[in-house]
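Every protein chain except one is present and positioned as in the full complex.
Here is chain A:
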Amino acid sequence: MQGHLRLKEGFNKVHEAQEKLDEHEEIDWDFWGEIMADYEHVARTKAKQLSEAIQKGIPGALRGTIWELMSASKDMMLEQVYAELLKESSPHEKSILRDLGRTFPNHEYFQDVQGIGQENLFNVVKAYSLYDPEVGYCQGMPFVVAALLLNMPDEEAFCVLIRLMKSYDLRGHFLPEMPGLQLRLYQFDRLVEELLPLLHQHFVRQGVKSSMYCSQWFLTLFSYRFPLDMVFRIFDIIFATGIEAIFGFAIALLEKNEDVLLSLKFDQILDYMKTGLFDTYKVYESPVSPSERPPTRYRADDFVQDAFQVKVSPFMLDTYAAEYEELLRQQNKHLVEMDTLRNVNRHLSAQVKTLESSLAQLNTEHCDLVKQFVMIKLEKEEMESELVKYKMLYAETMLANEDARSSSRISFLSKRSR
């Protein structure tokens, strides 16, 4: 409630200042005032009007506040947590520091190494890495945070980031293995196939996969290198309708450039995705003076309109998500199968090994036995020959004995006859 009051105060100030500044822009300040006063009520009772107003673009000065209202991010407790986290140090600090100067390197606010922009960026990203250690730090995240910081103070950006991660399901994009991103890429592929069949065909033939150009769109919510005024409009719609809004914008970009893309080859397509996509929305103004070129402007309203024309229904997305789940299940089943087979195989191999070793043992035992057998046989033969020898000896002795007896008998007889 307290936060609400503060917001309202802020609105009044902005409103006054703004009214003096630009009269040419047609902004329905009364309606935006109503929104600021009681967002919930307006969202309930004037949903259509609200959605139309957001499609036309949230006034820049109110943008941050409205984002906070739409995502219901105001949370004093969380801001307290943020303040506490700032005192801690994160294991990801080195990686975060390394990327600070590499986030929006061409934006004045983030250019100074000592500047408030990089400091805030570091603080929010570091605090988040501590707040959600499972996600920790992931490249791409600072771009989202930077877009927030250009519209609100750091502690509020921290709270909105947490909403984006949790309620808007951005967290899955940044988790290890990036399951959320993989799902979105699959859904996007199917959407292209369904809504832009010709282009889909062309991409398949050229070997262009959505992950080759789309990962950075989805991971940074298009803030990676696209014109900021377009990026903020995308954020407007994401906060209002949910993360699925990214599909509308992505498809719109392809659709708007379909003819060009169909005429390009693989490498030209990828190049064009990086640099050429927004050209169709460029406003070509004749320079006011020859020396001064006006800054590039884009027809952001048309872009948002085009994105809203894209027919992406929740039903389609759910169907594709279910397909993807099934695909994952199949893949998993396959993996599990492979795993069990591998296990069985390992088990069998082990068995073969034990069998082999016992066979080897049996073989050596067999060998030993054979050797013993041979030895015994040899012994036996030896004994037999010995036996024969003894028998012979015995026979000889017997013979000698006989001889001796007979000769003595003869002599006895001859003595008697004498």
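Everything that follows uses one rule, which is that a contact is a pair of C-beta atoms (placed from the backbone, for glycine too) under 8 Å apart; a residue touches a chain by one contact, two chains touch by 3 or more; residues count from 1.
Note that contacts and distances are computed from a predicted model.
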item: Chain excluded from display, named as in UniProt, from "Ras-domain-containing protein", "Exosome component 7", "UBC core domain-containing protein" or "Multifunctional methyltransferase subunit TRM112-like protein"; value: "Ras-domain-containing protein"
item: Touching the absent chain when the full complex is considered, from A:R98, A:K282 or A:K311; value: A:R98
item: Listed residues A:L195, A:L228 or A:L270, member touching the removed chain; value: A:L270
item: Given A:I27, A:C138 or A:L191, the one touching the chain that is not displayed; value: A:C138
item: Residue ranges of chain A at the interface with the undisplayed chain; value: 95, 98-99, 101-103, 105, 138-140, 174, 176-178, 205-207, 209, 211-216, 219-220, 224-225, 265-267, 270-271, 274
